[in-house]
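Okay, here's the structure, questions in a sec.
Excluded from the complex is one protein chain; the other protein chains are retained at their positions.
Now for chain A:
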Amino acid sequence: MSILRAEGISKRFGGLLALSDIDIRVEEGEFVALIGPNGAGKSTLLNVLTGLTPPTAGHIALDGRDITHASTHARVRAGLGRTFQRGRLFGRLSVIENVMTGVANRPGRSGRELRELARAQLARMGLERFAEHAIGSLSYGNSRMVELTRALACEPRVLLLDEPAAGLNSGEVEDLMTRLRAISTERRLAIVLIEHNMGMVMRLAQRIVVLNFGSRIAEGTPAAVQADPAVLAAYLGEGFSHAGL
């Protein structure tokens, strides 16, 4: 059974059909990439999945349970995690306190346990030395990693990542990819990745879903999607070939 399944999702903003009858399913531990040109509806789909934007039509189920009308925080507690396109950390909390807000989702943990668990999460991401730092003192790359750590601290079963590599240098992108791959296998965590860095997408994703003008125009393995004429025309461009494949 799919861990996340959305069926017939449509979203209309006034006269604009931002999403049109989208079906998407993600299996446990699977790495799915969501690609498409700017304005294709990728972030809107993430907003609908996380409950930040109500869909005009369609159903969403997480682990077999209907969450179409559930609030955002309830979805998070049910196992849905997300990071944002522009980093959104809590500026008045320290790095470890940011992570602690995520760890605090599971009931029955003492204040001391919250801190220890958050520290362990930071250590696993190689961020332990920043634990007591102010958010404002972090580099851009590190703040993105802290945001990812905070999302992981909620112990999601499906993690939605909105352009996590945007603005990172190539070394940071490599580091991010290694960690994402490790986390995904280690925790049987399903990951949905929105990304414009095609090198990253082609190397990480097991399956790619392509959106254009709010519709799904292709879906398949990286190799199949790269060869799809509709995808080449809409997004990748004629003559696209990724050396890593």
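One rule holds for everything that comes next: a residue touches a chain if its C-beta (ideal position, glycine included) is under 8 Å from a C-beta of that chain, and two chains touch if they have at least 3 such contacts; residues count from 1.
Criterion: contacts and distances are computed from a predicted model.
Of the candidates "Imelysin family protein", "Xanthine dehydrogenase family protein subunit M", "Branched-chain amino acid ABC transporter permease" or "Urease accessory protein UreD", the chain left out of this view carries the UniProt protein name "Branched-chain amino acid ABC transporter permease".
Here one chain is not drawn; of A:Arg5, A:Arg150 or A:Arg216, the residue touching it is A:Arg150.
Touch with the chain that is not drawn comes from one residue among A:Gly41, A:Pro55 or A:Gly102, which is A:Gly102.
Annotation: of A:Val76, A:Leu148, A:Met198 or A:Val231, A:Val76 touches the absent chain (contact as defined above). For chain A, the list of residues touching the undisplayed chain reads 50-52, 71-73, 76-77, 81-82, 84, 88-93, 97, 100-102, 104-105, 111-112, 114-115, 131-133, 150-151, 153-154.
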